[in-house]
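In this view, the complex is presented without one of its protein chains, the others remaining in place.
Right after this comes chain A.
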């Protein structure tokens, strides 16, 4: 009786207190507001364009329609572009992992000045824009006078220049290099801080260096591997600069198509619909990667 009489009186006070406390939310408020105003709202606006009729830059009132989305989903070109976006991103992401892991592992084995130099070397590409780096790949991979072809022809390895530029290969090579730091950095943090005694324990139990690497070091870095995979997949899948520059005029991925529809063709409705497909599929794939990662990493949730 007394308890029942007291508790309703207490509840509002506790609620107010909890709201004032905010569970740590208040410090994040500026960032959240910034993201809402400059990311979420523009994105929603853009996506909304896909579901209304736009006539000469004006939204025709009360004209919600699923027709553009339906049309895009029935367009085999869209599916072909999505597939290309997907496999280019997958191959490039796997390549970044294969190239990044040895670098991050080497970093974790070095000390002092060499370690600092390696970190600088890993980060410094981020100081130039991805556009510049894509142009650099144009110079390297380009026709007869590109560095690769020129060297190979001079050495007599090939007679005719290799056709790398304007193919999937160029796009994958460029993307892999440009996105490498995003894979190296999470791996580097985890590998450098790892508990070396686990490796000593593995040696002590009779495992060789290679066995220890694959049975102890790699499994322990699974969270970082999947963080890197998710990050690099997302930026590779949605990248339009690299496919556009290194893929050439006749090459397109879904992201390139979004850009062209919006900026060149000025068909905002179709651009918005394609962007919605790109965004939602990207989200699904990233979610899948994270889910697989946490399945493999089940042990980390095991607590007494």
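Operating definition for what follows: a contact is a pair of C-beta atoms (placed from the backbone, for glycine too) under 8 Å apart; a residue touches a chain by one contact, two chains touch by 3 or more; residues count from 1.
One rule holds in what follows: contacts and distances are computed from a predicted model.
Novice: Which choice in "XdhC/CoxI family protein", "ABC-2 type transport system permease protein", "Hydrogenase maturation factor" or "ABC transporter domain-containing protein" gives the name that UniProt lists for the one chain left out?
Specialist: The record for the missing subunit names the protein "ABC transporter domain-containing protein".
Novice: Just one of A:92, A:108, A:149 or A:202 touches the chain that is missing; which is it?
Specialist: Spelled out, the listed residue whose C-beta touches the missing chain is A:202.
Novice: Of the residues A:119, A:220 or A:292, I need the one that contacts the missing chain.
Specialist: A:220
Novice: Over the whole complex, note the residues of chain A touching the chain we left out.
Specialist: Interface with the chain not displayed, on the chain A side: 195, 197-198, 200-208, 211, 215-216, 219-220, 222, 297, 299-300, 302-304.
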